[in-house]
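All remarks here apply to the structure that follows.
A single protein chain has been removed from this complex, and every other one stays in its place.
And then chain A:
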């Protein structure tokens, strides 16, 4: 395989270094600061608790509320869409039937958006929910993959595209890579399973390229899930040691 380095020195199939600080907020039931490279998000989980508005509660399950705060600027409809993506993804992962008539409130504060922010937020939410001790059916993990090549190349006819030819799969794109990408695929799965939980693909791709990107993202999800598990284990062991 040809190894072609990106601006930050990674190869196409490398993700950026992950980091996580769990339980960093005092008042939240669960919290985490999670990041990959320069992208960093702070997630706080409150609940399960009684909903503020009674009419909102569901008799047979918990409802999940997500509010997305961008690092800068007013809330846009893109942020509203991200809220929807995060909420729908978490609803499938959290054992909502265990908490009837309650609400689990998740606040996502983007600290720095340097690309792949939606997948970072989903990973952060998974860790924050574990930190809050919310029972889950599976651990949602997410990763982003993109195809490099300028957006204007995508508008060119397919024949021209072959001339331009240079299109590379890049995992975990940074903001500068996302700005010039031909297509982006965000994938979330439940850790250890093959099924697609959430997928958001934008841009222009052939079907084979879509599956290549999705497969690469799934492999990255596996790597992320190993990291999440180790980080949570280390935190629990640390807490136990502090108690003794």
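Here, a contact is a pair of C-beta atoms (placed from the backbone, for glycine too) under 8 Å apart; a residue touches a chain by one contact, two chains touch by 3 or more; residues count from 1.
Throughout what follows, contacts and distances are computed from a predicted model.
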| item | value |
| --- | --- |
| UniProt protein name of the chain not shown, from "Protein kinase domain-containing protein", "Ribosomal RNA-processing protein 43", "Cytochrome c oxidase assembly protein cox11, mitochondrial" or "Origin recognition complex subunit 2" | "Ribosomal RNA-processing protein 43" |
| Among A:89, A:105, A:123 or A:144, the residue in touch with the chain that has been omitted | A:89 |
| Positions on chain A where the hidden chain makes contact | 77-78, 80-81, 83-85, 87-92, 151-152, 154-155, 157-158, 183-185, 189-190, 193-207, 210-211, 214-215 |
